[in-house]
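Below is one structure, written out as structure tokens; comments come after it.
The excerpt is restricted to a subset of chains, each kept in its original location.
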Amino acid sequence: MIETPPLVDQHCRGVLRTELGIATFEAQLIRSAGPPAPGTTFFDTQTGFAVRRWCPPLLGLEPHCPPARYLARRRELGTAESTRRLLRGSGTGAYLLDTGAPGDLTGPKELALAGDAEAFEVARLELLAEQAADTSGTVAAFLANLAGALHHAASGAVGFACGARTGCAAALAADPAPPGPGEVRAAAGRWLARRTRGAELRDPVLLRHLVWSALASGLPLQLPTGGADPEPLGGFARATAGLGARLVLGGGYPYHRQTARLAAEHPHVHADLGPALARTGARAGAVLAELLELAPFGKLLYSSGGRNLPELHAVGALVFREALGRVLGGWVAEGAWSWQDAQRVAGMLAAGNARRVYRLDERG
Amino acid sequence: MIETPPLVDQHCRGVLRTELGIATFEAQLIRSAGPPAPGTTFFDTQTGFAVRRWCPPLLGLEPHCPPARYLARRRELGTAESTRRLLRGSGTGAYLLDTGAPGDLTGPKELALAGDAEAFEVARLELLAEQAADTSGTVAAFLANLAGALHHAASGAVGFACGARTGCAAALAADPAPPGPGEVRAAAGRWLARRTRGAELRDPVLLRHLVWSALASGLPLQLPTGGADPEPLGGFARATAGLGARLVLGGGYPYHRQTARLAAEHPHVHADLGPALARTGARAGAVLAELLELAPFGKLLYSSGGRNLPELHAVGALVFREALGRVLGGWVAEGAWSWQDAQRVAGMLAAGNARRVYRLDERG
């Protein structure tokens, strides 16, 4: 038996406070360009099956009960109580919350209270730029306000993050170097002139400026790859080596083996297990094992990738814990690993690596 | 024990009616640019081993008997009787037959009779164009005849298919939009002037015209990816969303996880299990499990990919059925899935999804 300490969930978002009908609930289960095809449902996915396996018992029901019955029970208990039970049943000791997500979501304090856990903030770079733009009349004011916002965020947050859909990783792959001041001013001028309030920042020059400014703060940077091959980020990894930067790449399923290789090749590159594990349910152990092929064990960090539904935070944690026990326990049973090593590596992936990379014990 | 209903083989071709020597038989086992390397044989492949495992018992021999003994028994029984036994032993209830393959192959009625099964036609788009060209003197006549042929095919077939080697997927990846009428006329003029009878259509403009014309019929389109990464088909998936089109992508091994992701992201995109499973024998369960990571379970369709040898139809079916039972049964044993869900999903992959997507129950 491999035991894991309380997990550090190094990347998640808040949860919805409102009650949810079955269609809204279902729509959160997978990322799709539209509603389920006629004759199909998003419950018939690994995520749907994992939710039905792990969550009903936390609300006092049988595992695998029908979705309608589960949602009826969730309404009976109320969203707040259901959230409380789901988070507390997940075995998570700390959440690193990306606070840049849209919607009426719980913040760090509320999540910490509901989950009886610590919570830390990860500041979303694009949001800092959008907020600075909202309050700035000129390019010079925008850049000064942005610098101030980054400085302020760095004192409160444990890390920075790019959004998965803004093209940040692609911008860094295309040009890993920091843009020059004139380039930044010109890009800011163009963006401020054309942007509509609330629209996401997607300008590659400004994204690179944000990233390099964030790295200067000395905090770790979470860089999701949006499902693309992370290989082209090798140049950015080389460009940031030796500067004290710490990068945490999104696992990049189905390119997670490539991510693991980048983590092996570059001392300051780490890999987030979440994007590869959270959505694969019964297959999470197989995917985890693939990540453990090349990645040094000190470079892999657990996350749930949970967002909107506390079920996703809980399922991410419970699926991970079970997969970790199964994979490492299997290697111990085969004699490939010692039990002591397996136990130690489990603690590193579950919590220790994140505590070290984000220096959580200095924050408290 | 997971039970599966009679399979719907959503993509196969006819079988050869002639007797086969061992070299001809061997040459059908894998796709190779030439004969086996000196000192090697195509029987020493997963497909070769799977044929030797599953087919001898259907002809009254021990599993794993030597190829020469198997072929002697096949000749003894005769091609017709061997075909009958192999198809009937496969547990297949319906074949969707791509009738555009060259060679003296059985058609749908003959295959249905031999296999005691239903058979439906899938019309190959390139062949319709080649046939229209053979009987048309001018560009205008060609385009009118092609429109007529597509209309006629749509009334008899349950779907359309592109060939795997003509570059159809690459053409749609490069430009997902339908070509304009002038562009089509110009391309048709160039092609008609230069084509030699029997040569495959490879003009990207005409291929896109064929695909968009086929989609207008409302029938599903089978789009093989020829072993290339299907990711660049994302634009075509977006371009065809919301039009009532149904796409069935070839599984795209070794890019099948990317295919599964496209099936998750786009409600009208499905994935064919065949190209990923049929040639991997003892590994089919592992590959199937990878497809089941991201793909919604309502989006995966079984096929044998069988062609020329009825052994390939039989092996595709028997390998799939065993792999499905092993993978889903394993998840049930671990407690990850309920037995009822596993049973239901097995029925969807084996037959139900294909019956729904191709509306087979409306055809009878």
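Read from first to last, the chains carry the letters A and B; within each, the first residue is number 1.
Convention: a residue touches a chain if its C-beta (ideal position, glycine included) is under 8 Å from a C-beta of that chain, and two chains touch if they have at least 3 such contacts.
Here the structure is a predicted model, which means the values were calculated and not measured.
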| item | value |
| --- | --- |
| Given 2 visible subunits, total identical subunits the whole complex contains | 3 |
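In the analysis below, only the chains that are shown with their structure count from here on.
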| item | value |
| --- | --- |
| Copy-to-copy rotation for subunit A and subunit B - C-alpha atoms, rounded to a multiple of 5° | 120 |
| Inter-centroid spacing, subunit B versus subunit A (mean Cα positions, whole Å) | 38 |
| Residue ranges of subunit B in contact with subunit A within the complex | 238, 241-242, 257-258, 261, 264-268, 289-290, 292-299, 331, 334-338, 340-341, 345, 348, 356 |
| Of subunit A, residues touching subunit B in the complex | 30-37, 39-42, 44-46, 49-50, 53, 63-64, 227, 253-254, 279-283, 286-287 |
